[in-house]
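I'd like to ask you about the structure that follows.
One protein chain is absent from this view; the other protein chains keep their places.
In this document, chain identifiers A, B, C and D correspond to the written order of the chains, with residue numbering beginning at 1 in each.
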Amino acid sequence: MHISPVPLSWYLMLSAVLFTLGVAGFLYRKSVITVFMSIELMLNAVNLSFIAFSYHLRQIDGHIYAFFVMVVAAAEAAVGLAIILTIFKNRGTLEIDEIDSLKL
Amino acid sequence: MNILAVLLALPLIGFFVVLASPRDSKLPFFFAIVTSLAAFFVSLGLIGPVFADPAHFTSVLNLPWIDSTTFQIRFHLGIDGINVWLILLTTLLIPIGVWISQTQIRERHKGFYALLMLFEFGLIGVFSAVDLFVFYVFWEVALVPMYLMVGSWGGARRGYAAVKFFVYTMLGSVLMLGSIIYLYSFTGTSDYQGILNVFSSGRITISPSDSVILFLGFFAAFAIKVPIFPLHAWLPVAYVEAPAPATFLLAAVMSKMGAYGLLRFCVPLFPVGAHRCADWIVILAIIGIIYGALVALVQRNIKRLIAYSSISHLGFIVLGIFTFSQNGVDGAVYQMIAHGLSTGALFLLAGTMEQRRGSTEISDFGGIAPLAPGLASAFMIAMLASMGLPTLCNFIGEYLVLQGAALTHFPWAVFAAIGVILSAAYMLWMYQRTFLGKSPEPKIAMPDLTLSEWVPVVPLILFMVWLGSYTQSFMPPITAANAQLLEQTRISNEYRVQLAAPTAPEALHAR
Amino acid sequence: MLGNFLPHGVEYLRFLPEILLTVFGTLIMILEVLTSERQKHNLGNLALIGITAAFIANVYAYSNGGAAFQNMIIVDAYGTFFRGLVLVVGFLCILTSFSYLDREKAQSGEYYALILFSLVGQCVLATAYDLIMVFIGLEISSIATYVLADYLRNDRRNNESSLKYFLLGSFATAFLLYGIAWIYGLTGYTNLQEIQRVLSDQAQRPSILLAGLAAGLMFVGFGFKVSVAPFQVWAPDVYQGAAAPVSAFMSAGPKAAAFAVFFRVFMTSFGPMSERWMPLVWGCALLTMVVGNFAALRQTNIKRLLGYSSIAHAGYVMVALTARSQIGVAAAMYYLASYALMNIGAFAVVSYVAGRQERNVKIEDLAGLGRRQPVIAALLSIFVFSLIGVPLTGGFFGKFYVFEAALDSHLYWLTVLGLVNSAISAYYYLKIIVAAYMREPGPATAELPAPAPGVRIAIWATALGTLALGIFPSPLITFASYSASALR
Amino acid sequence: MDTILFIIFSIVSVVCAFNLIFQKHPISSALSLIGVMGSLAVLYLMLGAEFIAVAQVIVYAGAVMVLFIFVIMLLNAGSEHGSGKSWFAQIAGLPLLLAFIGVMGFLIRGILPAFRGVEFGSFTRGTAQEIGRVLFTEYLLPFELTSILILIAIMGAVLLARKEID
Partner (left out) sequence: MNLWLIPLFPLIGFLLNGLFGKRLPKPVINLIGIGSVALSFAYVLFVLSKLYPLQAPFSEHYFTWIKSGALEIGFDLTIDRLTSIMLLVVTGVGLLIHIYSIGYMAHENGYYRFFSYMNLFMFFMLVLVLASNLLVLFVGWEGVGLCSYLLIGFYYLENFANDAAKKAFVVNRIGDFGFMLGILLTIYAFKSLDFGHIAAAMSAMPVETGFGILTLITLLLFVGAAGKSAQFPLYVWLPDAMAGPTPVSALIHAATMVTAGVYMIARLSFLYDHAPIAMNVVAVIGVFTAAFAASIGILQNDIKKVYAYSTVSQLGYMFLGLGVGAYSAGIFHLMTHAFFKALLFLGAGSVIHGLSGEQDLRHMGGLAKKMPITCWTLLIASLSISGFPGFSGYFSKDAILSAAYVHTPWMFWVGAVTAGMTAFYIFRAYFLTFFGKYRGHEHPHESPLVMTLPLIVLAALAFGGGYISVPNWLSPMMPFAEHQDTTAMAISVGFGIAGILLALFLYVMRPALAESLRESAGPLYTLIYNKYYVDEIYNAVIVAPLKYISRVILWHGVDEGVVDGGMNGLGRLVAGIGGLLRQLQSGSVRNYATWIMAGSLLVIFILGLAGGMR
């Protein structure tokens, strides 16, 4: 049976949309944790692009990138969450807008 | 052993020695005075060669400095008829500055002497630099210690004055730096003579518009330093707030840096630009002459008054330079020296008065001539000199400048001469309110000049008279060097009333 | 068939500095557990030894340079220069850290280990020859710095600075990654040389617009790391919040490394389309200078002031990039070197004056330093004048070099505006001098102890280095202009 | 067939992403993020990235998100209540985002040449074996470096999150 192909640009478009949504999350969410999550979303979007491109190029280097991104994301998650912990310990809040004592 | 190298090294050594010497002792003063005097006597050795060959650089110091693939900059200094007297002025006045500092400066002498030494180092470099890069380096090196002196030892608003002084100068000098860099990347050298050779060889030609732009780049720095009329806002406050020795040197020597730069670099390097702008600059200079005099007329503070008066006097120098006539330029150079002596002496004496009275407000003085006849007469002589009385130094400079202006464009001379009238008015009025009349109640303590205060005054007066009455011991190298310089710019318009417009085709090859 | 993938010994040699740093870092981590409280600073000394070893290794690696590990890294003069630079930066920062950590009662091996590891990242960046290495190196250096910024975790300023740096940093990294993804997708390569080849090849080069998209996204990432406007917003907050030695480190080391890779990528990979990104860099350079200098005018907190000034200086370096020439690259290298020295010096003085928990970081807290600590004050003024760009200091010659490059590429207006900027900057730098020399001594300087040896050494070293760069610039110029030829 | 799957899972992922943004409570955001990741995993699979798809599920959805949720629980972060601050983000955010997606859309749909469509199974090199091989040959150095990365991460996490010694 013949399978109708999906245009590659759809994938890229999806990745772009997800990336934008990640940014939107960063801009509009007010809890530090969710902001951090939106970053993860952006990374995922980027991964999708990598995979898609690597499909188009018939290479797997893109996969490797995706893999490294995951590793980095994991590492960042560990550190980032630790930082968030210290913040919470000292301020007792996760409201990102409350953390603006350094300014001007 | 190159004499110029010695001369340059001495203050630097003095700087480090003073820094190394113990803080609360007479040693810093001792080292400072010794090195500066030594520098003076060494500098006397510069005169001979210059008289022998005034039109070219003598006792040249030309060492490789920055020698890399990208930059070749040589540490190139030299003495000719134009800068020799300025250097002697420096080396003469610095010891005086050191000398008066021992009474005028109340605290942290050591630092002050060290800065003075550094300042002398910078000044000698500025006046003797042949390489533009080197010139700029010394230009800033001279700026920094003066900034620190004004800011750390000055009066109530010292911080404000110092920062204003520095930022103003900086604004100008960065534009000069821009021009220097451009010249470098354009001609591949930053050496004054090298650039002149490149231009005169005709291999590289600047378009008139570029010449104007580059000229303005340099001009900005020098105009602020002189200062020329609308750019003088830093001057009164700096002169008033600075400690007496700093004011003395600021007015006597540092104000010459700008004028010297105009003459040494602006005019010969960019004759086209200079000609294009000459009329405007002259107008500004004349405005400065009259304006400074009028404002001085109504000042209530001695130092402010002298400050404005020197704006007026410096206008003469600029005017002289931009007449492009032998007499005018000679007069300008001569006026640099003369103004250095007379205004220096005035500020020096004002400093002693401030020391006695704790203020320089004119209203705080009056009728002190009977109390301190020596002070009064010394002040009188300095005042007469700066009023341009014949047989005293300023007259020669002013006369020659006016002569040059008259030969170039008579109306200029007419307007400039008005400044001479006014100078009498404000000086005499100030003198009357300060020294003459009934002394105000309560009686003020105004002891006469002590011996140690006479020490710096006497040489100044002697030089004023000498420069005023027998100019031949100073003038020949100046004239010769200026003739050469004007020849380079091919604008020696002796006895020509109208300024010859630069003819376009040759103007391109800015020889 | 694995044979041709087996790395040769020389390749390890070329990677030796990173290896050494890692080894020492790990060693310190292990010893951390075994050493007692008052032995901790020995770990710092160990770190110093490690850095020295790495430096020697760096020189050695240069002596037989070349690409390594499937063109993942390349050891050329350029890379060596920046490797050496970041190593020096790390060395000086550790020197200043001793007394600081003692004062804050936070002496521990992790600190030194983290610095070593972040140096690893920066060294990787300096020599990275493949976008993947760029990414990994950037992350190693950044993550280590995030942690360092929050090192005094009970200090609210530390927390906030670290959090902002972390969130925004990751945010920017995402853009960078996206850019990498695109350039990979468009060219099929991630090796810088290959990308350049494809982009310069008429036949297979992708649409300039898409390449531009990729370049732009990566520009965002790099621009953030080097704090170029409009991506500079984080810098002042972070530098103000983090511990002074860490701020010094961040403003010198990672920045230099980021610039290194920034230049390498844009001069090499995107070199073919430089016509296209030049106007952008032009604008950014100007904007950066203006934002940095103008915003600093009314600053009262020294650390924040230095933060703004670091932005401004990034602007000057960008001017060098705008020149798009070898001399421009060389100028940038020179500038970064001199900037690193004077900036670390200034931060060192600040961290010395700041006192316990950095209570005194206002400019007026410097009041009377000139009388209490004349030597330190004098050295501080050297740094400040160098930051202004007064001759006989590295700062001046850096500016001279940069603007010379700019004029060589006929960037007249950028030069003039940049010079005017540097004049304006004098105003706020002078406030430091005014405070130090022209005010009566204040409480902050009153009970100032004599500086600890480490700090003193660091300050003297940086000061002498600054002067040396200003008075005898020739050797560095020669090396820089030679290294610059590596970027092509 | 591909098309349908793509449409379904892309819609799922986008919806989850929106949910991540509009949910007020961190937990639900986290869950929706997991949703995104899951659906992305399927898309990876369709693009022939078996290994990555699996890793996505295990590492990302499995490990990382668990960490997130763990922290959320630890800090029992309640639902956020907006504050009037950062008005600039509120105002400028939306237009910027629209502009961004617009630009990307234009570039992807308009400029990017039409590549060959994606057919399931036409690219099958994304196996663990292949990945492993490349990882340990060409990408040996970065792979080793990631170990340092992890090391730093662990150290940092411990350093920052450990209880006070004193």
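Definition applied: a contact is a pair of C-beta atoms (placed from the backbone, for glycine too) under 8 Å apart; a residue touches a chain by one contact, two chains touch by 3 or more.
Nothing here was measured: the structure is a model prediction, and the numbers come from that model.
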In the full complex, displayed partners of the excluded chain: A, B, C, D
Residue of B:84, B:400, B:457 or B:481 touching the missing chain in the full complex: B:400
Residue of D:5, D:111 or D:140 in touch with the missing chain, whole complex considered: D:111
Positions on subunit C contacted by the hidden chain, ascending: 163-164, 167-168, 171-172, 175, 207-210, 212-213, 215-217, 219-220, 223-224, 229-231, 233-234, 236-237, 276-277, 279-280, 283, 290-291, 293-299, 424, 427
Missing-chain contacts mapped onto subunit B: 168, 230, 232-233, 291, 294-295, 297-299, 325-327, 330-331, 367, 369-370, 373, 384, 389-391, 396, 399-400, 402-403, 406-407, 410, 413-414, 417-418, 420-421, 424-425, 428-429, 432, 435-438, 469-472, 475-476, 479, 483, 492, 494-495, 497
In subunit A, positions touching the absent partner: 23, 26-28, 30, 35, 96-97, 99-104
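Methods note: only the chains that are shown with their structure count from here on.
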Chain centre separation in whole Å, for subunit D relative to subunit B (CA means): 70
Rounded Å distance, subunit A centre to subunit D centre (Cα mean): 5
Subunit C and subunit D, separation of their C-alpha mean positions in angstrom: 30
Two or more partner chains touched - positions in subunit C: 132, 136, 139, 143, 146-147, 150, 153-154
Partner subunit C, residues of subunit B touching it in the complex: 66-71, 108, 111, 133, 136-138, 140-141, 143-144, 147-148, 151-152, 158-159, 162-163, 166-167, 170-171, 173-175, 177-178, 181-182, 184-185
Sites on subunit C touched by subunit A in the complex: 132, 135-136, 139, 143, 146-147, 150, 153-154, 156-157, 159-164, 166-167, 170-171, 174, 177-178, 180-182, 184-185, 188, 190, 236-237, 240-241
Subunit D contact footprint on subunit A (complex, rising order): 3-14, 16-25, 27-31, 33-34, 36-38, 40-41, 44, 47-48, 51-52, 54-56, 58, 60-61, 63-64, 66-68, 70-79, 81-86, 88, 94-95, 97-98, 100
